[in-house]
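Every protein chain of the complex appears in place save one, which is left out.
This part shows chain A:
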Amino acid sequence: MAKVCLLLPALLVLSSMGHVEPSENQRLFRHAADRMKSLHLMAVNMISDFENSLDFDDRVEIGSNFLLSNCFSDSIQAPTNREEIQKSTLLKVLRISYQLLVSWEYPSQAFSGTLTNSLKPNAITDRLTDLKMGLRIIIMEHLTGQSTVEEYLSAPAVFDESYLNDGAPGKIYSLMACFRRDIHRVETFLRVAHCRVSPKECLP
């Protein structure tokens, strides 16, 4: 009886600290994976519309420069194939996903002028912010107390603000391509993490 009386306040404290029920945790994973899928589709449509708006000369320039371009987010070490993802821990996958989202939160504002089809100017940035907050909650649930959240989620990729000073179409296109790739990565990571947490929802 005394133990039960002690458990109740402990549960209350845990709930106040943001403790999430397992069912709620699964729901967050599923929700995050769905939102990432939608964000990736937005990025694909955005870059396709941008390509269609360019003239022939700009397309040639894009083709020649793209082979040599690098994404600023390459500094974040991330799995590149299925085996590497299978070997990574859940927290690592979540952390890499969180870092990528944070890295793109500021540069995505450069896409506001290129969005079409009745999308709000900062629609991509807003979605990134929402996903970042949800992913933070999920990560906090899986931290075992080894380190704080802030320490665990540190060192995101830094974007060079001078990259787009000249406004060259090739640079904008390259930035869009990098964004599309990173969003797809985060989507894959979160889906793998979801299936790892809820195997029943990923039956073959």
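The criterion applied here is as follows: a residue touches a chain if its C-beta (ideal position, glycine included) is under 8 Å from a C-beta of that chain, and two chains touch if they have at least 3 such contacts; residues count from 1.
The rule is short, and it goes like this: contacts and distances are computed from a predicted model.
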"Myotubularin-related protein 12", "LicD/FKTN/FKRP nucleotidyltransferase domain-containing protein", "Prolactin receptor" or "Transcription factor PAR1" - which is the UniProt name of the missing chain: "Prolactin receptor"
Among A:Arg35, A:Lys92, A:His142 or A:Arg181, residue touching the chain not depicted: A:Arg181
Of A:Lys37, A:Lys92 or A:Lys171, the one touching the omitted chain in the full complex: A:Lys37
Where the missing chain touches chain A, by residue: 37, 40, 44, 66-67, 69-70, 74, 78, 80-83, 85-86, 181-182, 184-185, 188, 191-196, 199, 202-204
